[in-house]
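Excluded from the complex is one protein chain; the other protein chains are retained at their positions.
Right after this comes chain A.
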Amino acid sequence: MTKINLSRRGFIKVTGLAGSGLVLGFHWAGCTPVRPAEAAKVVLEPNAYIKILSDGMVTLMSPVPEIGQGIKTAIPMIIAEELDVSWDNVIIEQAPLAPDLYVRQSAGGSQAVRQLWTTVRTAGAAGRRMLMEAAAREWKVPVAELTTSEGIINHGKSGNSIGYGDIASKANDIEVPEEVTLKDPGNFKIIGTSKKNVDVRDIVEGKPLFGMDMKKEGTVIAMITHPPAFGMKPKSVDDSAARAIPGIKDVFTITVFPEDIETRWSGNNAFPELVVVTGESTWNVMKAKKALKIEWETVTPGENTEDHMKQMESQISGKMTAPDRIDGDPKAAFRKAVKVIERTYSAPFLPHNTMEPMNFYAHVTGDKIELEGPTQTPQRLRDITAQIMGIPEENITVNILRAGGGFGRRLYGHYGVEAAVISKRINAPVHLIYTREDDMTQGTYRPDYRVRYKAGIDANNNLVALTVSGTGTNGGPVASNRFPAGALDHYAAKNYSLKSNISTGAWRAPRSNFIAGAEQSFLDEVAEACGKNPMDFRLELLERAKNDPVGEKNDYDPDRFIALLNLIKEKCEWGNKVEGVHRGISAYYCHNSYIAQVIDIEMKDNKPVIKKAWCAVDCGIVINLDGAKNQVEGGIMDGIGHALYGNITFKDGVVDQKNFDTYRLIRHGEGPEAVETYFIDNDIDPTGLGEPALPPVAGALANALYRATGKRLYHQPYILELEGREINLG
């Protein structure tokens, strides 16, 4: 049991009946539909996360943006657990931005569950405690004699019992407890079970949930046109044809982000000037946008994919100076080595391609702004809108809507600020919508990367030295303190960075999404050169890191890694060779979670077919079991798809791929037919799962493809290498 002192946590107790009234727009957690609109009254709000209703139902607020990671279900599960209510009696509401009430309302870095864990448990436990104190006072018995079970308070001695909804009205003057006792994980009833996505019924019935679906009276549709190439800006606009289209209201140019405002926010401010069309309906604005005749001018030269790879190659092929980390003397070790293997890996830019394109609603009236839409960082959106518009933050509301995908793209809410700027200019509520083409060519890409690994093997077939140098646009991918650092006497790592006018941003599991695949492919090849089984090879290195670690800064726990590999080894029956099945393994640690994966490939008509993926996960305590599996399955599909097909290329600053006819995403029948996921059972505080299942899969895939086809893969998208169409650097 954990005791938490509340005074430090700054809980807001909403006293009295503040905020009471009808609860509208709720969703049933248990998916049993239809509750009459004359819903029960809110009787008690012990804190900002909980509303107890007169009929015993409980509204739980979900503070974090939902982007498909399942957080809108997971966080309320944690609160419900500690509050001790039945999941069937829970209604879930998305909270708007309210930094005074909630901690960290942002979806990024797979950190929401990890960082909210103690806070929301405490919120639930405090609510439970206050209701118990009210019942104890009512019955004139010590609170210690009371127990709770699924929303009912019981007094064993007297046989008294009362529901939360009935006692709530008597708890309004109960103080927020100084201290609460959290449940022992062994007693969890909700955490660790499977609860369905709280919006699933609405999703399958096509209810309006997304920013794209919101229709408000008088809203004007706006679209932007950004330059066709990075490095360009508009010079002149001929809008006569566009304006002639019926329903078009206005055409104008906006400059949203002056140079000195956090340039990262707009994806390095690649396109400060945008041409805007506004009108009555989406289709006529789309048509007008096409009818614009814009002359562009070059500010900085347009770049090319092949030049990028050449520049990156020259960065990583020189002598490594001033490494980010060095252990032992790799140079001397390589000289003594019997075998030296050196390999280069690369990957292209990737767009996020959330299925729902960027869009946001804004309504500026005087010195007030209403913002609504899909964002991963509502607070940052508000801060920057306040700065840009010169309007105090407290006058800006941000309503967070379910996002049709995030993957990091909606960390950069420039489109929300753009909507506000347009709304002010035309003095009307605005829904700004990006077309798929606007979205895919806008930038904020996962950087292109290149990395060189070098390994030295001694006469006993042991890996004795390893170096890695990597680079990428706006920052390299190497995490110098991760495995195999710590397992090798001689090791060095170094990151370089390439400057570019192409904008980059965080993309599901930044850096790891590339380096994990490269590292795990390389280790597989090294294991083979050592004549070792790739599973045993990894375990041997981890044993070394555990028993006799090199360096102090290793950022992983070898014990957890070893347990993970042993789990997947057992589950996929690693030692059992099945005729015709080719296996690849990989394991990686990032975002505080450990993932091991095995991919099984069979050859059919001379073509590799991905049959199955196995995954072992250590993310500490699992909150929503099936939701967690869903994240793992998605991460695996996503990782395979992007490693095989994902490719954004440039010619003179112009993106070659503008829509799904030329940009290939993985489709039905192209990924594994089945995914089996297993979790390490432990009581460690939970860590994130939105990102970590993605990075290692590229390695498992490449290693399995090697065994199936005899071809090692080094450069993504792998499909080009498999088909012999990779870029030749000359």
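Quick note on the criterion: a contact is a pair of C-beta atoms (placed from the backbone, for glycine too) under 8 Å apart; a residue touches a chain by one contact, two chains touch by 3 or more; residues count from 1.
Throughout what follows, contacts and distances are computed from a predicted model.
S.K.: Can you pick, from "Glutamate transport ATP-binding protein", "Isoquinoline 1-oxidoreductase, alpha subunit", "Transcriptional regulator" or "Acyl-CoA dehydrogenase family protein", the UniProt protein name of the chain not displayed?
M.R.: UniProt lists the chain that is not shown as "Isoquinoline 1-oxidoreductase, alpha subunit".
S.K.: Decide which residue listed in A:Asp458, A:Asp626, A:Asp652 or A:Glu726 touches the omitted chain of the complex.
M.R.: A:Asp626
S.K.: Touching the hidden chain in the complete assembly: which of A:Gly671, A:Pro696 or A:Pro717 does that?
M.R.: A:Gly671
S.K.: Given the contact definition stated above, which residue among A:Arg104, A:Arg137, A:Lys170 or A:Lys196 touches the chain not shown here?
M.R.: The one listed residue touching the chain not shown is A:Lys196.
S.K.: I need the residue numbers on chain A that touch the omitted chain, in ascending order.
M.R.: 31, 67-70, 194, 196-197, 199-201, 203-210, 212-213, 215, 246-247, 281-284, 286-287, 353-357, 402-407, 435-436, 626-627, 630-631, 633-638, 641, 659-661, 665-669, 671-675
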